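A single protein chain has been omitted from the complex, and every remaining protein chain is retained in its original position.
Think of it as A and B in the order they're written, each chain with its own count starting at 1.
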Amino acid sequence: MTDNIYMPYLMKVEKITWEAPGVKTFMLKFVNDEDQVNFSFKAGQFGEYSVYGAGESTFCIASSPTRKGYIECTFRQTGKVTNALANCEEGSVIGFRGPYGNIFPIDEWKGKNLLFIAGGIALPPMRCVIWNALDIRENFRDVTIIYGARSVKDLVYKYELEEWQRRKDIKLITTVDPGGEAPDWRGEIGFVPTIVEKAAPSSQNTVAIVCGPPVMIKYTFPVLAKLGFADENIYTTLENRMKCGFGKCGRCNVGKVYVCKDGPVFTLAQLKELPDEY
Amino acid sequence: MNIEKRYIRKGSLEKLFEIIKSDSRTVVGPSARNDKISFKKIEKYSEITADYIQTTQSAKETAFPRTEKILDYSKNSDGISVIGTDLNEIPEIVLWGVRPCDTIGAGELSAIFNWDYRDEIYNNRKSHIAVLGFSCSKADEYCFCTSVGGNPGSTEGSDILFTRAGDDGDYLAEIMTEKGLQIASLAPDLFEKDGNVDKSGYLAKVPVKFDREQVREKLEKLFESGMWVDQSLKCLGCGACAYVCPTCACFDIQDEAHGRSGSRIRCWDSCGFSIFTLHTSGHNPREVQSQRWRQRIMHKFSYMPDRLAVYGCTGCGRCSRACPADMNILEQLISIQEAIV
Partner (left out) sequence: MDDLIKRAKELLESSRVKVVIGYENGTDGKTRALFAEKPGDADNLVFNSRCIMNLAAYVTKKEIRNKGKMALIATLPVMRAVIQLASEYQVNDDNLLVLGITPESKLIEFKDLAEVEKFVHQFQIEIDSRNKEMLDKIEKMTPSERWDFWIQELSPCFKCYACRAACPMCYCSRCTVDFNQPQWIPVPSHELGNLEWHIMRAIHLAGRCIDCDACYNACPLAIPLNLLTKRMLQDARENFGGYQPSLKADHLMSTFKPEDKDNFIL
């Protein structure tokens, strides 16, 4: 790596998985072995993924740091860069700058129960920490995952959901919005906050990690509060418009916080201190 | 090193310029075009605009250009080759005629570009600049450097600071750094001994208008205040204030493709633009101008001192001079200090 902090690593798209309409997962490997050897990251961190000629886009690193040799990202085709990424094929070379941002304090969670709540395309930022936890499963007590999407086809990581369903050491509840079910759907039907309330997970010695679209988050936090979760024990990730990823371009600045440096992982307690500008 | 004080006689500045130029150095100085003064490459001494209160643009362009390539790429059948900016290609520049408000501002800019991640492109450019500052003998109602920790004769950030030392056109030269000594050593005869001039008599009077610490304290309680709407009604949402400001560093990163090759470019941006914080989803955290105006003030007077231990304003007044709507930041800051919380 040169001194130029704007220089991306060159990454080869090793495998593309089509998760849901408009949503793809890329498995990326470093083009230069030297970069691979020197690279490490922790769950929660993000990167700037670029298509040369189109620009850069910010996504979390969706794979676990316990899995070496590659990183994964999941994105939805929405804008200029994500559309350019979606046009990449296996074998294409893209750029990656990172890892940036803070981490899920997974070490502090050892010995506790973990409750993961995610909605739609917000499962990717949590996937890294879910797999990280599962890879060192013995360190945690109960692991519960509640995941919902608008409809069956919008669920991401469908194969992994099946795997988690089969495992005895995870309690997985999947749900789709009313009207989103398919004839053979055997999961729950209801909005995520409703399903969380129904499942009524215990807040005793439990850490909750919540990621989802703003409307889901808005209705989930009160449910958790009712269940007795303290704000310091609820974690979430924040998205904001970013460009540089390292606190210089000014875009992600909210109050005294820079989402790229002080986040993207925040506790609800920290979130409540922020002005409503994100 | 100890400050070396020297005396420069009338006419010697021009000679110094010629000697610096003949040493094959690039000189960047203030030059007027259409009556607006910006910093440009100067070939002849006569191009330098003399006798002005403030330049239109700041000198930040020399270390932080408005448009700068950060890498070039080209795609071919084997893959992609990417080349970063050649940090060895950056030329040595003598920045002539910068005011103390700009030299201090450079320090604030450096704080942003070195916060945890060191931007070596910026640092390289900065380290190749020798700063010849000039004190202010005149000020106007837009200036407020003394309210933000500066003063018209401040040596902070200059390699040599020149101050008028007589009515004749003589100057005091305060050589502050090794780099300054190097420049001075190009023309030792021009830097005469006996530089013990009291410069305070030749500096502009800039009355203190507000206390930035008090403004910072007030801002802690003013986020939800209705004053932001009132203050920003006439703001038109352009980027003039950010672009002329010596400490504004917000930037955009854009790719420009030309067929199979192209470059990634870093360019100036402004938090005052409506799309600055716009998400691709359409959600915009700062949808109205009052939120963006608030961000400008908060960032400079509350968030920056909190996180970077420097304020984001040097009191140069350029933003107020350039603003097409006459937003006048000084007025706004005074009303913040006077606000009842």
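The criterion applied here is as follows: a residue touches a chain if its C-beta (ideal position, glycine included) is under 8 Å from a C-beta of that chain, and two chains touch if they have at least 3 such contacts.
Everything numeric here is computed off the predicted structure, so don't read it as measured data.
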(request) Using the touch definition up top, pick the residue from B:Met227, B:Val288 or B:Ala339 that touches the left-out chain. (result) B:Val288
(request) From the listed residues A:Lys80, A:Lys110, A:Lys198 or A:Lys218, report the one that touches the chain absent from this view. (result) A:Lys80
(request) Among B:Ser46, B:Thr67 or B:Ser200, single out the residue that touches the unshown chain. (result) B:Thr67
(message) Could you pull out which residues of subunit A are in touch with the chain that's been left out?
(response) 55, 79-80, 83
(message) For subunit B, which positions touch the chain that isn't shown here?
(response) 33-36, 38, 56-57, 66-67, 140-142, 229, 233-234, 236-240, 242-244, 252, 254, 256, 265, 267-268, 270, 273-275, 288-290, 320, 322, 324-326, 328, 331
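Please note the rule applied: only the chains that are shown with their structure count from here on.
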(message) Rounded to a whole Å, what is the gap between the Cα centroids of subunit A and subunit B?
(response) 40
(message) Quick check on the complex: what are the subunit B residues that touch subunit A?
(response) 70-71, 73, 75, 79-80, 82, 84-85, 87, 112-113, 115-121, 223, 249-255, 257, 262, 264, 266, 269, 271, 276-281, 283, 285-286, 291, 295, 298-299, 302-303, 306-307
(message) For the complex, give me every residue of subunit A touching subunit B.
(response) 2-8, 10, 31, 50-56, 78-79, 82, 93, 95, 214, 239-241, 243-244, 246-251, 253-256, 258, 261, 275, 277-278
